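Input: one structure, supplied below.
Of the protein chains in this complex, all but one are displayed in their positions.
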Amino acid sequence: MITVKDNKATGLQVAYIGGGSRGWAWGFMTDLAMDEQLCGSVRLYDIDRSAAQRNEIIGNRLSLREGVKSKWTYSVSDSLKEALTGADFVVISILPGTFEEMRSDVHLPERVGVWQPVGDTVGPGGFMRAMRTIPMFVEIGEAIRDYAPEAWVINYTNPMSLCVRTLYEVFPKIKAFGCCHEVFGTQHLMCRMLRQEYGIEANRHELYTTVTGINHFTWLTRATYKGMDLMPLYAKYASEYADGYDEGGDKNWMNSSFSCAQKVKFDLFRRYGAIAAAGDRHLVEFLPPWYNDCPETVTRWKYGLTSVDWRVRDLANRMKRSDDLIAGREELNLKGSGEEGHLLLKAVLGLGDLVSNVNVPNRGQIPNLPLGAVVETNALFGYDRIEPVHAGPIPQNILPLVARHIHNQENTLRAALTCDRALGFTTFMNDPQMGGVSLEDGQKLFDDMLENQRKYLPRGWFE
Amino acid sequence: MITVKDNKATGLQVAYIGGGSRGWAWGFMTDLAMDEQLCGSVRLYDIDRSAAQRNEIIGNRLSLREGVKSKWTYSVSDSLKEALTGADFVVISILPGTFEEMRSDVHLPERVGVWQPVGDTVGPGGFMRAMRTIPMFVEIGEAIRDYAPEAWVINYTNPMSLCVRTLYEVFPKIKAFGCCHEVFGTQHLMCRMLRQEYGIEANRHELYTTVTGINHFTWLTRATYKGMDLMPLYAKYASEYADGYDEGGDKNWMNSSFSCAQKVKFDLFRRYGAIAAAGDRHLVEFLPPWYNDCPETVTRWKYGLTSVDWRVRDLANRMKRSDDLIAGREELNLKGSGEEGHLLLKAVLGLGDLVSNVNVPNRGQIPNLPLGAVVETNALFGYDRIEPVHAGPIPQNILPLVARHIHNQENTLRAALTCDRALGFTTFMNDPQMGGVSLEDGQKLFDDMLENQRKYLPRGWFE
Amino acid sequence: MITVKDNKATGLQVAYIGGGSRGWAWGFMTDLAMDEQLCGSVRLYDIDRSAAQRNEIIGNRLSLREGVKSKWTYSVSDSLKEALTGADFVVISILPGTFEEMRSDVHLPERVGVWQPVGDTVGPGGFMRAMRTIPMFVEIGEAIRDYAPEAWVINYTNPMSLCVRTLYEVFPKIKAFGCCHEVFGTQHLMCRMLRQEYGIEANRHELYTTVTGINHFTWLTRATYKGMDLMPLYAKYASEYADGYDEGGDKNWMNSSFSCAQKVKFDLFRRYGAIAAAGDRHLVEFLPPWYNDCPETVTRWKYGLTSVDWRVRDLANRMKRSDDLIAGREELNLKGSGEEGHLLLKAVLGLGDLVSNVNVPNRGQIPNLPLGAVVETNALFGYDRIEPVHAGPIPQNILPLVARHIHNQENTLRAALTCDRALGFTTFMNDPQMGGVSLEDGQKLFDDMLENQRKYLPRGWFE
Partner (left out) sequence: MITVKDNKATGLQVAYIGGGSRGWAWGFMTDLAMDEQLCGSVRLYDIDRSAAQRNEIIGNRLSLREGVKSKWTYSVSDSLKEALTGADFVVISILPGTFEEMRSDVHLPERVGVWQPVGDTVGPGGFMRAMRTIPMFVEIGEAIRDYAPEAWVINYTNPMSLCVRTLYEVFPKIKAFGCCHEVFGTQHLMCRMLRQEYGIEANRHELYTTVTGINHFTWLTRATYKGMDLMPLYAKYASEYADGYDEGGDKNWMNSSFSCAQKVKFDLFRRYGAIAAAGDRHLVEFLPPWYNDCPETVTRWKYGLTSVDWRVRDLANRMKRSDDLIAGREELNLKGSGEEGHLLLKAVLGLGDLVSNVNVPNRGQIPNLPLGAVVETNALFGYDRIEPVHAGPIPQNILPLVARHIHNQENTLRAALTCDRALGFTTFMNDPQMGGVSLEDGQKLFDDMLENQRKYLPRGWFE
């Protein structure tokens, strides 16, 4: 039972689905520990129970740390039902399948010339990931409907739009939304621009950006800082850095699986007149293979392909870190993660209104996109409500790029729910990344990729 | 040329259409004088030039006062063109016609049993007022298009919805919005409720209310204070005060032309489950004559009819006060007016984002009302933008009440623009207040009311 | 099992819900008997089993008559399940309740000054009739879903729009449509006009009329005969007969419960510029009490109020006629009924395409009315399909009149499904016929009318 008093909420019960997460969970734990306005307990649920147990230890250790502002209690739940019953909030952050399936998602399409930097949202990889993720979200959505119908649900899992769409499909009254930090990155970029061009030290929260589109392919059609229109400045800046940041900020795209030189983003601005607000790695996957038809093109556009080999090595590091955290050889950094989850949580608890970008079904906030599709715009968060802010019609020149994915996603959902191979294949082939692949090569790829994740798919696919 | 620096905007040019206003203008002047973040000049335009000149004196005197935080310059313009050229902001607050026409609007329908408390928005009085106001707004809208197309335009004139609708009809790219304080009153009522029921001293800005509907017939479908849902409390409160505040607050409905005992409002809550957010005097005019079929019923529901005689006396007082202000026998009270105009102005200048209720064309913020109709919802105000907040569909039981006025208003606009007597009459008769009037009585009333304001109407009506 | 061969369909199975009908059923039987393209069997189901048995005899006798072109077999079914199982077509033509309830519907509102000529569609009578009819259609719709999901369903029961709407509510995939002959009457009127004005003998099937609106409040926005636009002619004609047909055609409104002098219809044309296409008795019920505020006004507008006393006498006559038909003292007239049911049935069997007016959910055929509402427009009937013809937007001046009923009907349906007194009462009072009735009188009337049909209502109303 939540108590809200003196601008503080106590007694919160959070169900964390995917609570064995190595990395993301630690940031969330830290954000909770460092926010004096919130306190309560977190129930960790994970199909890998031992991973959840490790995070239980790490979380409870954190509460013993000096300097934490709020002492949360962590426990492991053995079932969705146990985790959800009584929950006020549900966090969903799962990894659907293993690196084995992810390797198939990301790398198998290379054989037909499709080089995916991420492979988890759209493209052949995103489609296949959706095939195994959607059934999991059907199960989660039904469990929420049955055990925590009034809870607020925050999803962080990809493919974001389809995960949220699935939750609303199985439980239309769900209070779910999807959060993603990609837009923040572009806001940081504009802060950097203000610093470089005008010597202004701005915080991204001081900017206002009109956000429109879909997750990982979000566009800013307006950006202001106080009484300043940032769009003309961005135009100038994008032109100055048309070849990308050659060396940049605190990270360098050449050595990084996640960074980019912003060169694609600046090129898109030149072509479309709006600011694409996600990492270049994500953006290129929504387009024809203009920026990623081969590794050389990728290099030329100055961003990295995130290989699954890298992810395997990275996990090994995080596993080791997990050992260290449990053993007390390392402590979590008490600085915030930069995510906004806990802030949104506070807003819906009534601890202060907030405007932020969010993924929810379109109720008219983008009037020229289909109703019901999950879109990303700003919303006004407040006590027990999220009210989307009207983004205006998506610009006519960008509309075709976004609408095609929205239509594809609806068919992706249908295919996943019905195990329909004909629908699945035409949808798979209709992705812009597949625009140059023959029917024969595509069919073979489709069959092989389904086969590669056979164990995570409903039997209907193979009957 | 506006300069925004150090969280302050200087050099603003405001065109004030209806700048001879006795009363409302003084509050606006005071709000400007007491806001240290804003400074500039105001050009007063009024068809009654001498009234504008008097306000010029009053305004400039105010700038000389000790204690004012910002010194504005006031001048009189001789034409719309002169007032508008170079303007950054346009304020429209005009009185269409004189008390003679208003007397016809408000009181003539009494002969067919229609007792209007206000008569300026809907009902036979509102319709007739629209007939003479719309042509004025056509002229104003065209002048803004020609001389100040980039200016932000704030309208305060009634009938609000139709005034704003007309501006968008003649100049679709206009940046106009309509402001009205009626919702604030209902928010104050809820603050009173919090004080009475829980001893909580809340400020109306600390509440959040989801606003939906049309001006003067606006509904709150959600109301919260911090982490508290106010709807159950309001249900209890409305039930406790089902017979209205018998004595109340700082004003008493029996002696006041503007106050009410909230009895209608509480009754509507019981029937419809949402909070009607305007004075009872306005609310009853949007409904069949349930609450105002005769003066006795009005008394029973505990609100006042605002007679034009009262208005005549009130004006005489204000005229005298104007003399006093000019002569320095009286000084304007430097306390704020409670209006939000200057705050919204600051928001669109980039001096801080703000959420407030506003009247703008429906772009999907109320998805089950026609697009283009002027509706009232919350919006997010910020630098050079107003983005409506999605109010959700208007509740199905309230929809018919609101939709009928929206359809009527569209026909009212057409009738005014085309001087179409057939369309005008059917629209006039379709108003719920006219629901019990015969065709014969209605026709006679319609003809007489048009005749009574002949001098303010286009000749097309009489050809 | 239907066989379609040589332009003839045999083996049809028709379920007739309300098969004990005295009158309408006989016309339908005759139409079937005289159509050589159709043959099969009819299962009569009625809660008054003996009435169905009488029609069984009458129907089977008809098949023995010389001169009939098709010999149908009639039988009685004891349950909806029995009647529906295997049915290719379902005809629904029931009388919800008895004359006792109808008397309450039609006459009780007279005490508050509401004089209803029919009282079965809208107004207080139509509302109350809906309260008892909708639960019956819930049952019928569910039975069709369970036992005859592929059957085509023709409804003739009033309130038409709500009956069809209810069927789609409980079984969205139902293939149901509503038929009504009111539009035909107005087409006949235009044939008469052609004869009188130009000496042209036209058949109503030779006219084309663009039909839009809702049942019994349908409007013709375009009417042509071959290459002739009938609208200017109708304008002239309506003006010539502004005072109605004083003596007329084969029926005289003064002696008839069903006829009218068309005076209301001509008046509406003058006001709205489109042709209201239903009997004046129906039309006046959709409007404020302009044409029916008292019996004298009714007389002045030259149409009749259909009293329930008349209906009681009429039924006695039909009962006697039923005896005569069974005993062979009278034979059914083999001339067609003028209804189109059997023609539409042939069209959906593939025996020839047909354009006719029909009541089905709005899928965009009237783009400015809400989707899903049951509207009346033309449709193209063909094998296993009914495709609405796009009627264009309903004219802006007529829109408010129609839209208010559509919104009311949605609330009427909700009230009936949920037994919600608050919603029921506000909907009841929002009807234009109730526009001059006080809340107190209205509440009393509402309660009494519900009580009067208590035995036909779900218990939820009284708990």
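Going in written order, the chains are labelled A, B and C, and every chain counts its residues from 1.
The rule is simple: a contact is a pair of C-beta atoms (placed from the backbone, for glycine too) under 8 Å apart; a residue touches a chain by one contact, two chains touch by 3 or more.
From a predicted model like this one, the values you see are computed outputs, not experimental measurements.
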Item to complete: Check the whole complex and report which displayed chains the hidden chain contacts.
Response: A, C
Practice prompt. Among A:61, A:205 or A:404, choose the residue that contacts the chain missing from this document, as touch is defined above.
Written response: A:404
Practice prompt. May I ask which residue of C:112, C:228 or C:308 touches the chain that does not appear here?
Written response: C:228
Item to complete: For the chain that got dropped from the picture, name the residues of subunit A it touches.
Response: 270-273, 288-290, 293, 297, 368, 370, 396-397, 399-401, 403-404, 407-408, 410-411, 414, 422-423, 425-427, 429-430, 432, 434-439
Discussion item. List every residue of subunit C that touches the chain not included in the displayed model.
Written reply: 2, 4, 7, 9, 208, 210, 222, 224, 226-229, 349-351, 353, 355, 363-365, 367, 371, 378, 380, 382-385, 387-392
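By definition in this document, only the chains that are shown with their structure count from here on.
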Item to complete: Would you identify the shape of the chain contact graph, picking one of line, ring, star, complete or other?
Response: line
Worksheet entry | Centre-most chain [mean C-alpha coordinates] | B
Fill in: Centroid distance [mean C-alpha coordinates] between subunit C and subunit B, Å
46
Worksheet item: So, what's the distance in Å between the C-alpha centres of subunit C and subunit A?
Response: 55
Discussion item. Residues touching two or more other chains, restricted to subunit B: which are they?
Written reply: none
